[in-house]
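With one protein chain removed, the remaining protein chains of the complex are shown where they sit.
On to chain A.
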Amino acid sequence: MMLRLTAGRVGSLVARRAAVALTTSSARMASHGHVFRGPMYQIRRPQAEVTSNQQMALPHHENSLVPHVSLSIHPEVSEAVDMSKPMYWDRREIPLPDKRYKDILTPADKSLKEKEKGPWGQLSNEEKLALYRLSFCQTYPEMNQSSSEWKTVVAGVLYCIGLTGLVIIWQTAYVSPPAPRTFDAEWQAKQVKRMLDMRVSPIEGFAAQWDYEKGQWK
C-alpha cells in the first residue's frame, strides 16, 4: 500500500486548494512580479509573495483541472503560474494544449527543431521521441495510468473512523453520566409487562406478538 500521504503532501494539497481560491480572483493583479497582497477578504496569513510571473515548465502533475498553483508560504515551493497566459495541460480531451511543454530550448533542441522542418523520415526514433517530449509532458498511457492513491484514501478514512470510535468509547466511559434507571433490566421487564397488561397495539403491534394463553412470545 502506497502511503504517500505525508504531512508535507497534505500541507501542499491544502495550500494548493487555498492558493487556487486566492489566485483565481487575483491572477490578473499578480501578473508582473509585484508583491501579492491579495484581496481584502482573504484569511490572514504570513506575507505571500509571487516570485515569478514566468510560465515555468512545470513537472508532472496529477490530472486536475487546476495546474500547479501555489503561493510561496514556504519559499521552496513552486512559483505561481500566470493563468492569464496560455497554459499547458495533460488532458485526454485536449490533445494539443495551448502551449508547448518546454519553453526554454537548449541549442540542441533548437537544432532538432530545424531538422524537423525537413523530411521526417530522416529523423531517428530517438529524435522523434525527443521532439515529442519537447512539446508534451506525458504520453496518453502515462496520463491515463491509475494510481494507488485510493488505497491511501480508504486507509485514511478507516483510520479516522477508528479514531473516532476510540474517542466515543472513551467518552462513554469517562464523560457520559450514568444511564437513567429506566434502562435497568429489571425496570425494562416491568415496563414490558405493563405494556402487555395495557394491550399496547393488540392487533398488529406489540401485544399482538404475545400469546396471552401460554404466557410467552409467539
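Couple of notes before you dig in:
Heads up, the rule we're going with is that a contact is a pair of C-beta atoms (placed from the backbone, for glycine too) under 8 Å apart; a residue touches a chain by one contact, two chains touch by 3 or more; residues count from 1.
In this section, contacts and distances are computed from a predicted model.
A chain of the complex is left out here; the name its UniProt entry carries, from "YEATS domain-containing protein", "MMS19 nucleotide excision repair protein", "Trafficking protein particle complex subunit 6B" or "Cytochrome c oxidase subunit 5A, mitochondrial", is "Cytochrome c oxidase subunit 5A, mitochondrial". Checked against the full complex, the one of A:Lys110, A:Lys128 or A:Lys151 touching the unshown chain is A:Lys128.
One of A:Pro95, A:Pro178 or A:Gly215 touches the chain omitted from the figure, and that residue is A:Pro95.
In the full complex, chain A touches the omitted chain through residues 92-98, 116-117, 119-123, 125, 128-129, 131-132, 134-136, 139-142, 144-145.
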